[in-house]
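The other protein chains are all here in position, but one chain of the complex has been omitted.
We call the chains A, B and C, going by the order they appear; numbering starts again at 1 in every chain.
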Amino acid sequence: MILIIKNNHEKKQLDNLINWIKGLGLNIHLSEGENSTILGLVGDTSLVDIDLIRALDIVDGVKRIQEPYKKANRKFHPHDTILEVNGHKIGGNNFTLIAGPCSVESEEQIITIAKDVKAAGAHFLRGGAFKPRTSPYAFQGLRESGLELLLKAKTETGMAIVTEIMSANHIDLFKDVDIIQVGARNMQNFELLKALGRTDKPILLKRGLANTIEEWLMSAEYIMAEGNEQIILCERGIRTFEQYTRNTLDLSAIPLMKEITHLPIIVDPSHASGLSRLVAPLSLAAVGAGSDGLIIEVHNDPMRALCDGAQCIKPMQFKELVEKMDVMLPIVNKVRN
Amino acid sequence: MILIIKNNHEKKQLDNLINWIKGLGLNIHLSEGENSTILGLVGDTSLVDIDLIRALDIVDGVKRIQEPYKKANRKFHPHDTILEVNGHKIGGNNFTLIAGPCSVESEEQIITIAKDVKAAGAHFLRGGAFKPRTSPYAFQGLRESGLELLLKAKTETGMAIVTEIMSANHIDLFKDVDIIQVGARNMQNFELLKALGRTDKPILLKRGLANTIEEWLMSAEYIMAEGNEQIILCERGIRTFEQYTRNTLDLSAIPLMKEITHLPIIVDPSHASGLSRLVAPLSLAAVGAGSDGLIIEVHNDPMRALCDGAQCIKPMQFKELVEKMDVMLPIVNKVRN
Amino acid sequence: MILIIKNNHEKKQLDNLINWIKGLGLNIHLSEGENSTILGLVGDTSLVDIDLIRALDIVDGVKRIQEPYKKANRKFHPHDTILEVNGHKIGGNNFTLIAGPCSVESEEQIITIAKDVKAAGAHFLRGGAFKPRTSPYAFQGLRESGLELLLKAKTETGMAIVTEIMSANHIDLFKDVDIIQVGARNMQNFELLKALGRTDKPILLKRGLANTIEEWLMSAEYIMAEGNEQIILCERGIRTFEQYTRNTLDLSAIPLMKEITHLPIIVDPSHASGLSRLVAPLSLAAVGAGSDGLIIEVHNDPMRALCDGAQCIKPMQFKELVEKMDVMLPIVNKVRN
Partner (left out) sequence: MILIIKNNHEKKQLDNLINWIKGLGLNIHLSEGENSTILGLVGDTSLVDIDLIRALDIVDGVKRIQEPYKKANRKFHPHDTILEVNGHKIGGNNFTLIAGPCSVESEEQIITIAKDVKAAGAHFLRGGAFKPRTSPYAFQGLRESGLELLLKAKTETGMAIVTEIMSANHIDLFKDVDIIQVGARNMQNFELLKALGRTDKPILLKRGLANTIEEWLMSAEYIMAEGNEQIILCERGIRTFEQYTRNTLDLSAIPLMKEITHLPIIVDPSHASGLSRLVAPLSLAAVGAGSDGLIIEVHNDPMRALCDGAQCIKPMQFKELVEKMDVMLPIVNKVRN
């Protein structure tokens, strides 16, 4: 960490600051130039409150040199993390397909779709049981009974299950779920993250709609710091000034994330756009950007879907999309097993 | 709700859509023009999934006519909501001052600051016991024992307490807290909102860092829909491209919110800027914009503050600020009792 | 255009409004419901000042039904516009590659790169002569002599030239340029747009860094309204809260734009990210999203590049990238001629 000290500082203020920093167990490298005095902090600066320092009267600026995330940082873990769930590998050069309806609606619905997406090439079945909706008056999911229907679909098809959790109170209900999803709105629900960090379940951690890449990795770090290092990151669009699409899918983040973290990262093209007819082009774009997989909403009757039907594609469209992706996978050095 | 239908639609598709809408219990007003066909939906459209309709092949656009929030809507509740907590009124022409440290650190600290801010004019004492921090390695608050220290300060000074909750699991711990704060990161933690809606505590609902005014009111609606209508809204800055300030304080939202909702709305100038030297000008700006109050971080030794010290002002600065505000209150038709 | 009138309006106010609207040559369709009164404006509403109406005391909201752009609107021009420049087609199922250095630096540099990118498959040569730089102290381009060097490269290689204009004063200097580029910062330099609308040159119109899709099409409309309908749109990243990448490449915009406008649209992956190692993945992503082409910065010695070297790839990397794209083009129904 580098501190730029104001030119007109008093010696006593600077001495106080230096002593305070040393009190945190850090060494200091002082460089007094003509126009500026610079302090280099040497040691583990992850505990230093950068905002506090920035606000001190004699400080003109603070620059962080080391990333605040450790366990998620590729610097300290250079090889790709590869998870194995239900016999499928996630990460590395594996390409993972998760598909299914926005909400679980009925036994027939979820089993039919599960069979369809499995036949088309999906590895995992998604489906919402607990639904975070902006409006309290909107359908909130079948909740516990939705989980039961997902497990029936798993029994029927052998597909492992991915579904969203909304409260640490529900963790026991998720004991047979294969991958627990944390939605965008809960990305910084730190009490939930800590509780999930104490489970042994793989966690699909979606990016918050206005969270930076660094904050996203810090949320992964919350889970990892408690001992659970099985994390799959999921880009699902960020909020920008543009309102023509529901969110702006940040595909620039994909190759960047591959550089700075070893965790697998997949893309959700359905929530990003909110429009079913954009799902196919954005899926191909995500493959081109180097995504480790996709999570796609597929429904057999979009008109009747209880929520977010607008962003669902039909099983036949999903199948055609997978065929196009298969053409692309070799050029991005991925394999769909 | 207005649906604009594509020009080249097939009659059968339109008939299907109309029947589907009627099936939701709504009436339809059809208007066929030269360039466009328009459907007006008449009835309670709050249950219609606007995203689903937007994605239909024959639909060119959808426009909502009625706001999706009801209980928080001034249209159905034209008079200002005025809460009364510990003998102080909040809302209407009352100006409310909440002050205290970012984090509760010790009995001496919290009681000293409580006395100082009370003497300077504050009505309520704030202080963080449970702290949402971006990093799992940062100080997370004194938690339960922090709540106990706040209650000691209440006993000592008679000031009612405002403090943040981070999980529905903790509600019992908050039984003696006077106003429960929901932080920006939990604004869409819907399970928490529902649980708070079943309490009888006033809720201070902060705006999420990238949430729209409409989403904010929908989160208030979550609490109100469960029966608890004692809500104070709090603007604390939104996330924008500008990184020179930590957040951009959205003061334009204040006069707008006063038009569309009857709930009181206050401003947090400390978290907005993250810089103590911006607290005074932004406080005066908030008063000018018509805020119903302020929540300000005050600390007697910013250098030692365990978190967010950068944004704390000292008790003497708080006192001077209150004196300046008092000059302004008459021109915005407010009274600080 | 739909006007929602406040419930508590006075009849006289409404009559005044109706008369004023009729004075603009529009017809009115009045619908009085239980909870709201709605006015439908019928006729050419592109001249109505929507902001003025929104601000009237008795108006609760205004919704536009028709897009404000006409000549760029696919509704009135359903077939793809296909430009032909120097024997190459742009738009439709053609895939166009524009490549070259950020800045023209010397005769040797520009001719060498031109030959390299031509050999690798580029159709057009790009190169900056007039450079918009944030800092007045940064290199501003070779200006007139840069244009001369580009034309030498054209003579030498037969490649048509794409280069940026910064002022209507310079139009005469651009008389031998094949495609004139309008940069992001000048997207709403309306005096420049009007002047270019009076030329017969194809215009490459980049999206402004914080401009909506609608504003972008309105800027195309400025050029088209003056008579020049040869426009190529170029997405180059938008400004968001995320600062890890220089801009956020908005690939969701590509399939959307293909729906609403008939104009060709290409992508600039170099400026979007600002990092050469992101150029290849973002290029493949753009192809997947359905882009009609790419404009890529290529340099033979990035370390020595006078500006924006960070985002340049080398000719060999460009060649490898083109080979990968060629695998993808059939699945997006494009041909690189």
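Quick note on the criterion: a contact is a pair of C-beta atoms (placed from the backbone, for glycine too) under 8 Å apart; a residue touches a chain by one contact, two chains touch by 3 or more.
Every value quoted in this text rests on a predicted model; they were computed, and no experiment measured them.
Student: Which of the displayed chains are touched by the chain that has been omitted?
Tutor: In the entire complex, chains touched by the missing one are A, B, C.
Student: Taking the entire complex into account, which one of B:51, B:214 or B:301 touches the absent chain?
Tutor: That would be B:214, which touches the missing chain.
Student: Which of these touches the unseen chain: C:60, C:116 or C:221?
Tutor: Residue touching the absent chain, from the options given: C:221.
Student: List every residue of chain C that touches the chain not included in the displayed model.
Tutor: The list for chain C reads 20, 46-47, 49, 51-56, 68, 132-138, 166-169, 185-186, 188-192, 194, 209-210, 215, 218, 221-222, 225-226, 239, 246, 274-277, 302-303, 305, 307-311.
Student: I need the residue numbers on chain B that touch the omitted chain, in ascending order.
Tutor: Within chain B, the residues that touch the unshown chain are 210, 212-214, 237-238, 240-245, 247-256, 259, 272-273, 277-278, 281-290, 324, 327-328, 330-332.
Student: At which residues does chain A meet the chain that is not included here?
Tutor: 2, 4, 7, 29, 31, 33, 35-36, 38, 40, 42, 61, 63, 65-66, 75, 210, 239-241, 243
FYI, only the chains that are shown with their structure count from here on.
Student: Whole-Å distance, chain B centre to chain C centre, using C-alpha means?
Tutor: For chain B versus chain C, the centre distance works out to 38 Å.
Student: Between chain A and chain B, what is the separation of their C-alpha centroids in Å?
Tutor: 26
Student: Can you work out the whole-Å distance between the CA centroids of chain A and chain C?
Tutor: About 31 Å separates the centre of chain A from that of chain C.
Student: Using the touch rule from the top of the page, what residues of chain C touch 2 or more other chains?
Tutor: 210, 240-241, 243
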